[in-house]
Every structure is written in C-alpha cells, then in structure tokens.
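Missing here is one protein chain; the remaining ones are kept as they sit in the complex.
As written, the chain order gives the labels A and B, with residue 1 at the start of each chain.
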Amino acid sequence: MVLSKVEPPATTASAQRSHDTIVNIAGVAKSFGDMVAVDNVSLAIRRGEFVSLLGPSGCGKSTLLRMIAGFEQPDAGAIEIDAHDVIDVPPNRRPVNMVFQSYALFPHLNVFDNVAFGLRRKRLPRAQVEADVRHFLQLVGLEALAQRYPTQLSGGQQQRVALARALVNKPKVLLLDEPLGALDLKLRKRMQTELKQLQRDVGVTFIYVTHDQDEALALSDRIAVMNRGALLQFASCRELYDKPRTEFVANFLGEANIVAGRVVEPGPVAVVEVRGHNIQVLDDTQAQPGDQVLVALRPEQLNVAVHGPSSGNVLQARVKDKVFLGNAFTLHLQVDPDVALIVRGTDRALFDGLVMGQAVAITWPLEYGRLVQP
Amino acid sequence: MTAAASATLRKAGATSAGIVLIRVAAWLVLGLLLAPLIVLVGASFSSVDYVSFPPRGFSLQWYEKFFADPAFVNSLILSAKIALAASLLATLLGFPAAYILVRKRFPGRRLAWTLLLSPLLVPQIILGVALLQIFTAAGLATSFTGLLLAHTVAVVPYVVRTVGAALVGIDPSIEEAAGDLGASRLEILALVVAPIIKGGLLAGALFAFIMSWVNVEISIFLSVTGGYTLPVVLFNFIEYSITTVVVAAASIAIYVALILVLLVDAIVGIDSASKL
Partner (left out) sequence: MNEHAAIPNARVSRQRTRSAGASTAYVLRQIWPLFPALAVLVFLFALPLAWMLPESLFPEGQFSTAIYAEVLGTSYYWTVIGRSFWLSLVATVVCVILGYPLAYYLVRVVRPRYRRFVFMIVIAPLFTSAVIRAMAWLVILGRRGMLNETLLWMGVIEAPLRLLYSETAVIIGLVYIMIPFMVLTVAAVLENVNSTLEEAARDLGATPLGAFCRVTFPLTLPGVMAGSFLVFALCLSSYVTPAVLGGGRNKVMAMLIFEQFMRLFNWPLGAAISCVMLFVTLIIIWCYNRALARSTGGRGQEALL
C-alpha cells in the first residue's frame, strides 16, 4: 500500500530525460510475491552528481539500486543509462559498477588481481591493466598492499579495494550499497570525506544507498527519500530540509514538530486553525478550506518569549520540561494536552529565566512553517 | 570442545569419577571399533594358510600371493578404475547441478534436490536391483559402462551434498560482483566459484570415490564379464572359505581406507567431514 499522496508527475522516460541525464528511471515497480518493494518510482539523475537513495530498511532503495545494476528485473517501467534502454542488458554488460555492502572481494585473489578482474574480462592489454590498477590503488592509498589477500586487510582497507575494483573500469555510474555500514563511527566519517573527494576527483556519477540521514546530507548533491517502496521527494539537501513535502521527509531529515490543523483560508500562504489559534503557513500542496492538514515546524526555528504577542503567527504554551545540553538546550512545551512542541536553542538567558509551568509564546518566521503531506 | 569449555566443566566440579567412567566407556567402544580391523591386519601377516589371530609366525607371503594372482589384481584395478571414473563423472554432473540448485529459484527446485539426493535414502540392495533391471534391459548388465553408470548414480548425491554445502557458505554477492565486473556465467563458475570451493569439490569427489570403492550391493548385481570389483571378490571367497590370502586382500583395502581418512582430514578436516 502506498502511503504517500504525492503523485509523481506523469512520466515517461523521454519526458523526464534531458541531455544531462545519465540515469533515467521511469515508472519502475517491483514486487516480490505479495510484497511491493518498489512502487512506481521515477528519477532522473544528472551526470557527475552524487545522489543518495535514503530511507529506512525495507523502503526499496537497495532493490532500486540492484535494478539499475541489473541484478533484479523491474516488473514495470523503464531504466535508461546514458539514454540507452538497459532492461534487457545483463549486469556484466551494463556501463555501471557496484560496490557491495559486504565488499564481495574475491578471497582467492590478492588485492591487485581483485582490482584487475574487470579489466581482464575486457581483455585489455597487460601493460594497460597494470597501469590502471596501480593508478587506482594509489588513488585509494593502497598501492603498498597490492599483494595482500582480502582476509589480511582491515574493514576500511577492504572497502577501498572494493571501490578501486569498481572505479578502475571507468563506469558511467558507480552504485554503492551502504558501503560504510560495517565500519565504526570514526572510520565512517573519515571514509565519507574521502568518498566525496574521490567522487569530485574522478567525476563519476555516484548513486549511494544509505539509511543514515547525516551521511546522506554530508555526501550528496541530491537525495531521493524513499519509504515503503515509494519515492517521496527527490531534491537537494537544502530543499529537502527547508521544504519537506511529507511528514516522513520532515521527520527523517532533521527533526520536526508535526501539528495537525484545519485549513481556514487556502493559498500559497494559507491560514490554518491549530487548536483554536489561526496561524499562517506556507503551502504548496494546494490544500482546500476544511482540509485536515499537518504543519511542520523545525525546533531550532521556533522562538520562545515569556511576553510574546498574543495574535498573529503565535502559539501559546506552557513549559513542561527544560533540558540543559551545555552549549544548547531543549524545551518541551505543552500547547494543550494533545499537542507538545520541542524547541531547541542556545539563548542561555532565556533558558535560565524559564520555570516549569510558565506560560510562553512560541513564534517563528513565516518561511519556516509549512504544510506537509501525511 | 574448547579448552575453555572443558575447563569450565571441570571447574563446575563435574566429578572426575563420572568423567573417568565416560572415558573408559568411550575407549572401550573405540577399541571395539578398531579391534576387528586390527585382527584382520594382524592375521594377514601370519605364516600359515588358515586364518588365525594372533598370527602364527610372520610372513609377507600372502601379500605376495595376492599380487601374483591375476584375479585379485584385476579386481583391485577394476575397483580403482570404477571408483575413479565414477567420482569424476559424478563431479562433472554434480557440481553444475548443485550450483543451480543452490543459487537459482525455480518451480520444482525442492523436487530436483530430493531426487538428486534420493539414492542415499533408498536401501542399497534395492538400488542394486533397480539398476540391475534397467541395465539388463539396456544390455549393459555385464559391461564396464553399465557398472560405471550404476556407481555414478549411487555416488552423485555425495558430490551434490558436499558441493551444495560449500556453495551455501559463499557470500552470493561475490558472484554478483564478478558479473558486475563483466564476467560471463561460465567465467564466474570457473574463475570465481570453483577456486573458492575447491576444498568442497575435492571432498565431494573424494567421498564419491570412497563410496564407490567400498560398494558391494551394486557390484554384486552388475559384475563386468570376467571381472569383479574387489569387495565382490572378497564376498565370493567368504562363501567358500577364508584363507590368509583373502585376509591379506582385506588388509590392503583397510590400508587404503586409512590413507583415505588421512586424505579427507587433510582436505577438509575430519571433524567437519563428519557433519556431511
């Protein structure tokens, strides 16, 4: 069952393709028995981009990636790589390469032979293979370990071999399936930086699957947020954060207070009644009067004042809890028994001045309150 | 069991009396397992014709007589040839079959898997008569080909099972990675899968060899014109009388068995082999 009410614009592969598009996914769907893994997803990825497929486990991102690679066949839809329809092309003939979650290094070959594998399948001359392999091993900093075997390498090193092995084939697109999942936090952060740099140096389009929003934000030019097989929003990091289209996206990237309300006046700046207050919110969902809607408010954009305005874009609330975090604080405010809001801030003086149960006014700049789809 | 675990058991105060009892019982049974083989081997060195243990005197003449007797030698050669050919054939048939069964999903997969393993479920004697009937109908009942095919049928399951177990242990992404890097299906099998599971392949072939080598129930039905495998020759002798030369022949088979045990241990480790 598809939850999202965001209807993607009616797409054909050709309709969404531009001269810049390297991977064109149109209306792709895949089910395994009764389970819908990918539901009508359309994406156009540009040359040289770093795109992340982001979502919780089971959202279909890996399945989508595997369909691009050719390991799964879509039930419906089209996939084009560099304007060529690849549906009937087996994985070994597609101009893409994949870095697997488990690295999938060949245990019976050393690092050099692992990296050289793809080149040798193309029957390239020996000298060229040698040169290319050395070049990419240098690029990932492993030229000294060329004779070692995968079992003799650390996780991070194996990861880099997998990268080199894929990139040395000069694919048009590199697919990465949660490649940093098995690494510890510190190593992961370091590898993220290296990956981003590598992508910039090599210039290859990266399609990266992850469930970690911080990772996606750090690495990507654009992020495709998926949930339960559906594509919810595909936009730049900024746009996803500032203008989330659905409740899920708002909650998945960053934090959001989600408050229910009812539309009083429609429009790009709509008036919504929330718990007796009328507030103005940005709306690009074309909500109609009477619609039950959701308002998303970012905790760090909310201002709290003891003597605030009593009308306009304001919500009255009482302090339920205040948490000191050192360089910042969190306030839990109760608007009414059913609606609680979280506010994050750094104003010490304000923080110290608040007491439990105190009445406060919450305001925010107009552009930070918007309607989202459920 | 690990040293830590047995130490724990001892620390938990398991009575040493109980442990001693178990040890004694176990070694008695182990002795029981070894004794008959030792009796045969010992008796083979006796210097007299009638079989006795402990052996009277010491002599290698019965081994000499064995190798001088064409019937014996031919049976040894026939057994070896059949076992070698059957294990090879079984591996050629069984490796691709196991690969498909483990890696691909298709309707009838469970049935195919059961079918390939079912010679192990069926009593050997019934396997023998079934093969007798089909090969008689095909006119191959006394030919080398018939015997070879019959043995192959009987030992394919060992290859399929062993190779299947080895394949299950490989990360399937490795084969996907090979495909992703441009390898054709054949290249994947030959350049990636086979080298990784070569221990399992060898073990499978070895088990097939052993099971063919020791087989009686099929060989008694399908003897080759003018020739029998070694176990059948020994079986026939038993009906008449056992002399020391027969015991020597049996001992040779025991030596071969010991070598095979060491071989299996060298390739996959005997304790993991026991799980198969």
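Keep in mind that, in the parts below, a residue touches a chain if its C-beta (ideal position, glycine included) is under 8 Å from a C-beta of that chain, and two chains touch if they have at least 3 such contacts.
Fair warning: this is a prediction, and the values are worked out from it, not measured in the lab.
A.B. asks: Would you indicate which residue among B:82, B:97 or B:245 is in contact with the undisplayed chain?
C.D. replies: Of all options in B:82, B:97 or B:245, contact with the hidden chain holds for B:97.
A.B. asks: Which chain B residues would touch the chain omitted from the figure, given the whole complex?
C.D. replies: Spelled out for chain B, the touching residues are 1-3, 5-6, 8-9, 12-15, 18-19, 22-23, 25-26, 29-30, 32-37, 39-40, 43, 50-54, 93-94, 96-97, 99-101, 104, 106-107, 112, 115-127, 129-134, 149-150, 152-153, 156, 160-161, 164, 210, 213-217, 220-221, 230-231, 234-235, 238, 242, 246-247, 250, 253-254, 256-258, 260-262, 264-265, 269-271, 273-275.
Everything below uses one rule, namely that only the chains that are shown with their structure count from here on.
A.B. asks: Centroid of chain A to centroid of chain B, CA atoms only: how many Å?
C.D. replies: Measuring from centre to centre gives 56 Å for this pair.
A.B. asks: Which bits of chain A are touching chain B when the two form their complex?
C.D. replies: Touch list, chain A to chain B: 69-71, 90-93, 96-98, 100-102, 104-108, 117-118, 121-122, 165-166, 169.
A.B. asks: Could you list, by residue number, the parts of chain B that touch chain A in their complex?
C.D. replies: 171, 173-174, 176-184, 187, 192, 195-196
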